[in-house]
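What follows is one structure encoded as structure tokens, with my remarks underneath.
Only one protein chain is missing from this complex, and each of the others stays in its spot.
Think of it as A, B, C and D in the order they're written, each chain with its own count starting at 1.
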Amino acid sequence: MFAFVISRLLQAIPVMLAVSFISFAMFTYVGDPVAIMLGQDFTEAQRAALVAELGLDQPFFVQFLKFIGNAVQGEFGLSYRLSRPVAELIAERAPATLELALCAAVIAMAVGVPMGVYTGLYRHSILSRFFLTFSLIGVSLPTFLIGILLILIFAVALGWLPSFGRGDVVRLGWWTTGFLTVSGLKALILPAITLGVFQLTLIMRLVRAEMMEVLRTDYIKFARARGLSNRAINFGHALKNTLVPVITIAGLQLGAIIAFAIVTETVFQWPGMGLLFIQSVGAADVPVMAAYLMLIALVFVTINLIVDLLYYAVDPRLRIGKGAH
Amino acid sequence: AEARTVRWSASGDPNTMDPHSQNVGTVTMVLQQIYDPLIQRSRTLGLAPGLAVSWEQVEPTRWRFRLREGVRFHEGQTFTAEDVVFSIDRAKQPTSNFGIYVDTIESAVAVDPMTVDVITRVPDPILPNKIASVFMMSRSWSEANGATRPQNTRQREEIHTTRNTNGTGAFRLANREPDVRTVLARHADWWGWREEGTGNVTEIVFRPISSDATRIAALLSGEVDFVLDPPLQDLQRLRSAQGVSVLEGPEVRTIFLGMDQFRPELLYSDVRGRNPLSDLRVRRALYQAIDIQAIQRVTMRGQSMPTGTLFPEQVNGYAREEDVRLPFDAARARALLAEAGYPNGFEITLDCPNNRYINDEQICQAIAGMWSRVGVRTRLNAMPLGPFFAKIQREDTSIYLFGWGVPTLDALYSFQSLLASRAGGQQGDGIWNYGGYSNARMDALISRMRTETGDARQAAIREALNIFREDVPLIPLHHQMIPWAMRSNISIPHMANNQPYFRWAVVN
Amino acid sequence: MTAPLLEVRNLRVEFHTRRGTLTALNDVSLTIAPGEVLGMVGESGAGKSMTGAAIIGLIEPPGRIAAGQVLLDGRRIDNLRYDQMRQVRGRQIGAIFQDPLTTLNPLYTVGRQLVETITTHLPLNPAQARKRAIEWLEMVGIPAAAQRIDSYPHEFSGGMRQRVVIALALCAEPRLIVADEPTTALDVSIQAQVIALLKRLAREKGTAMLLVTHDMGVIAETADRVAVMYAGRIAEIGPVRDIVKAPNHPYTAGLMASIPPLDRRVDKLAAIEGSMPRLSAIPPGCAYNPRCPRVFDRCVRERPDLLDAGTTRAACWLHAHG
Amino acid sequence: MPMVEKVMLEANDLARYFDVSRPALQRLIAREPRRTLRAVDGVSFTIPKGQTLSLVGESGCGKSTVARLVVGLYPPSDGTVAFDNQPLSVARADPAQRQRMQMIFQDPYASLNPRWRVRDIIAEPIRAFKLVDGKDAILARVGQLLTQVGLAPADGEKFPHEFSGGQRQRISIARALSSNPEFLVCDEPTSALDVSVQAQILNLMKELQRSLGLTYLFISHNLAVVRQVSDRVGVMYLGRIVEQAPAETLFTTPRHPYTRALMEAIPDLDMTGRTRIPVGGEVPSPISPPSGCAFHPRCPLANDRCKAERPLAQPAGESLVACHAVEEGRG
Partner (left out) sequence: MRAFFDSDLWWSFTRSRITVASAIVAFICIGGAFMAPLLAPHDPFDLASLQLMDAFTPPIWTAEGNPTYPLGTDDQGRDVLSAIMYGARVSLFVGFAATIFATCVGVLVGLLAGYLGGTADALLMRIADIQLTFPSILVALLVDGIVRAALPREVHDQIALFVVVFAIGISEWPKFARTVRGSTLVERNKEYVLAARVIGLSKAKIMLQHVLPNVLGPVLVIGTLNLALAILAEATLSFLGVGVPPTQPSLGTLIRIGNDFLFSGEWWITIFPGVALIVMVLSVNLLGDWLRDALNPKLR
């Protein structure tokens, strides 16, 4: 177990290194921060001074090493656009994105899994067909369109829910949460749905497909032959066996949720990292972009680790080193 | 008094709270609620007493300001001449972005606690215009908080003033979450509340919303009361929406096209061996190929004032006789092109920002179509302002869309920056002249504008405007209009500098 | 003769496919008495597994029982609703499938699977059920059963797994076991162990068994009677000794002859030429007629039913009297 | 009447180990040693031209691995194989030699590429070795081969899934024959088939041996089948040959306790109603084989020597037997 976790962590190192290299490459190639920072009036000397100040005149590898050294300490410098420490900016924005992503993931799982189970079990019922059609539309609609349509309906036409922002948040240490206020919760609904719909569809379809496969296996047939109840077969035996692939995909999808948050946050002016990122892309605010990338990579590595641990919990076959063989 | 809150939104958020660090509209629009300058703008953008009750040019290079008595900062410090001297010095620091407003100032001297002398290196006739953009800070507060220098955004630093304020203004900063929400509360002791025509707003909640559609949705659904920059296409809908009203007015900003006129061969064109844009006939052809009326009606939805000159009438030096466009005439344009040796036109790339000016990309698309129709096959290259500015600052462009605002409301600012020859002039000359336009007569007129006063100066401006019209160094398009949208229960004077002054706002 | 425990009457199983309806089982009738082992042999695809599946009611769409009846103790069980059938399965009829690796749920310990089955059918609480489970594991010859009960299937070897499967099939003490090729996936040596175990349990518990297999050797040592299937029908059924030694159906004869003898070397093995017809192309008359060395014109025209042929019953016109 | 036989294949102390350790990183952290699986552990035999050597043994004892070593699919970890008196690696490098050996596999479903037409499957070796030139000539040769294995030339147009198991095995044989081999390795060619089909295939193979003078290495765990086809038989247990003898001798007088147990365990048609005596115990794992004689945990004759010392093959009558008990005359 311990060895397993350690080896996973060690494997994460090359991933993080590769990501930091990409991030750093952006420093060197993307945008010209100097021009943006100088504003309307400047002289050539000022420009040169700034270039030197930012260390942009040093050799590539010196810059890279410096970058890694800083990154390890969570130090990504100051945002070109906002003149504030990037780490602080990200820390400020992360709660919003993570809460949104969490909600979306919960929606996707809480609705997607039961729907997948249902459609897998009752392949030909009317409701299954309805779910399937609905789900296809879910994957065929671009996220941003869903968001805007939701705003049009629920905010503008009906006035039930806010069209933007996070509502009132409560501060818990450095973390801010919208879960504790009515307006915070209301503000979560539309973006979380927008973000969750696509994943919901994916998870539902995945669970359905897995369910259908598992239901054909010999051990399910054998469980039937043993006279177990339907409930025990469908939920005890079948569902658990669908979990392994579902966990994998769900893990990957959580990453995708965070990535898609860029779109949702843009539409709903959600004060999260995605919005920060897209604004940074527009302004070639490389430190923010780089830090964001590294953070996403870190999130992925963590998710993968958790997924592996869940595997380990769910599937005894992976617990090597114990018992016979 | 009962709470009267205005929830206000715009697309951008101020990136600092330091009053001398960033000379950007998004910063100023919040800070001018908090800080006062010595001289402030009236509702018509004229000069009005602010923290200075009067000012005069006691010598050609010395201006004297008499300060208002009994003014206190939000944190209680009394406002004195020391603070003025400190603030002007601070604005002159290298890390300040406000240098252009204090560039002529040699020093500021406290004559007595309520009098300050500003000494300039050269006679500066428009100093009051400039000083109206310099906010006054408390010396003791700044020193106590280690903020005697403006925040240096370039040097990876964050100082007290990045997020804290202490002004003398009508509102004080109650809460700030960058990019999310900035809350201002009424400063009950503001000296100006006693004056006539002030409003009743007790709290301002500013929330940036970058997506146009969402911003408008928020206004329509009543989550926001005031939108500074509603998209033009939504005005019709907003006007007809219940409970929403729209204020329209001009901005002191002119949109034009800059052209590479100095290279022997254009970077982005199929013409080899010569530069068509250095030929007046071609410039005029491009000019006359533009159907500005169509752009105004369709692209700008009526929210623009087509122009033939360099700045709008609010700016000192404006001359209506010079504000005449070359007429739209596609046939003439084709003829001019043929005359210049391009009977089959040529190919060119138009660089264009897509998030800087109102409908900038759409304007460029429309122009590209119009030029293409007279044979100038135009490729459109639209990008966000970051890369766009970087590109044109490298002079890596052949023709580009640009907009120029005049905060000093004086003609010199435009001529100096946009049309002065880049080589050999004074510092600051031609720094935005990326087309490399150079005209000895123009340069001479600009130096006269700098030093002369009175009619002589006006004549120089007038002549420069005439040259502008004849020589087409830039193709003027229009002055921007800036509609503001708000819930109907709010009234606020529309300002051509696109700054809402909530001290004058009334909520019913 | 005692009343049969299981009786299958004129069973017919069809598959609806795009190319029309396939009849996988046709007019299959057989009985199994309590404590009796009925062997079932035949070529691959002859319908052996299908018969077993029909008995435990586990034929999956697109297949369905189109005609006939399955009676357990004289009670019809082929038309029960799922919940009623559930009480029959496991409790009355146990099942063992071919591949022990895939028949056990890999995610649960064998103990859990045993306890679950026991508590479903017997009025025992979990603790008692667990005790019973350990007893069963011991009974099927798992050493150190009390420790191994919490192991997962993958921690057992193939032979042990199959023994677990047998324990699972027997733990609710059914009266009939349908064993579909229980040893095909196993080694010869392990195979002998498993067969010995099945025989012992059947004897001790008086359980009847339908034993489906390819392996004539297994049949020979285990079964009391044998049914030989060909193309979805029973070709011959009778006591094991007669089927092996004195088959009455030419197919049975051919099948027996093609088993390579162990005690001598022959120059050329007897083989049935050709192959079994596909379900979609069963010839009219006797399905075996294209390969039959003793075919005559009646075989091509008319399909024979099971006819008395001395000690066995064979579906062959050779035994038509008169 | 021993005559001077030409040797087709000779294996000498052949061994093949597999590394079945976990990935290096995990091994390092868990401080595990490397784990090797000795699938084949010192096997020697010779096959004279025109004869059949069979290998029998339980599943997993290494039969297939020997087969693959012999045709060069695996490089040996130790020992040598000589094909027609030249080292195998030399023979494999030369298409003319390579063409002389072919292999038939167990699973008729997996051994034919489902996406290829039968004629292409059979023609592949012909094309690879450039045996016949020209489309028509190849087609003619394919037709001829199909006829030879009892199928129709027209069947070449079909895809494998259109054939039954027995027919597919015939196609496999036709493919193996297409390069005019002299030596065929048959890895359980009938164990996936029914008895009735098995008889057809075995007859065909015998027939081909007679007419073409083929040499076979035949692998099976079915002793009855082996008896029908072999000249010599080797009995394998856990990667080693424990007994090797002429077929008749092995079946009439099996000597090694394992061989004897195996014979006992074969279900016999004549045994109706009687119970055979299974070999007791479980098959040990080849990763950690028992010390000494690998069979000792299951052997009724085992003593301390068997636990400690690995027996070497010793002649006993016409057989070669690796057993201390036989050597000592205890058995």
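Here is the rule we use: a contact is a pair of C-beta atoms (placed from the backbone, for glycine too) under 8 Å apart; a residue touches a chain by one contact, two chains touch by 3 or more.
This structure is a prediction, so every number in the text was calculated from the model and none was measured.
Contact with the omitted chain, checked across B:105, B:213 or B:460, is made by B:213. For the chain missing from the display, the contacting residue among B:51, B:382 or B:490 is B:382, taking the whole complex into account. The omitted chain makes contact with just one of the residues B:224, B:252 or B:366: B:366. Only one residue in the set A:98, A:141, A:232 or A:310 touches the chain that does not appear here, and it is A:141. Counting the whole complex, the residues of chain A in touch with the unshown chain are 11, 14-15, 18-19, 22, 25-26, 29-31, 136-137, 139-145, 148, 152, 156, 209, 212-213, 216, 252, 255-256, 258-260, 262-263, 266, 277-278, 281-282, 284, 289, 293, 296-297, 300-301. The set of chain B residues touching the chain not shown comprises 212-213, 216-217, 220, 231, 233-237, 268, 291, 294-295, 297-299, 349, 351, 354, 361-362, 365-366, 368-370, 372-373, 377-384, 387, 391, 396. Although one chain is not displayed, chain D still touches it through residues 23, 68, 71-73, 92, 95, 98, 101-103, 105-107, 110-116, 124-125, 128-129, 172, 175, 179.
The working rule: only the chains that are shown with their structure count from here on.
Remark: chain A and chain D have CA centroids separated by 54 Å (rounded to whole angstrom).
In whole angstrom, the spacing between the mean C-alpha positions of chain B and chain D is 89. The mean-CA centres of chain B and chain C are about 91 angstrom from one another, to the nearest whole unit. Contacts with at least two other chains are made by residues 157 of chain C.
Taken residue by residue, chain B touches two or more other chains at no position, since every residue touches fewer. Residue ranges on chain A touching chain D, taken from their complex, read 2-4, 6-7, 10-11, 320-321, 325. For chain A in complex with chain C, the touching residues are 216-219, 221-230, 232, 236-237, 240-241, 314-317, 322-325. By the touch rule above, chain D contacts chain C in their complex via residues 58-59, 164-167, 194-200, 202-203, 206, 221-225, 227-228, 247-248, 251, 261-262, 265-279, 282-283.
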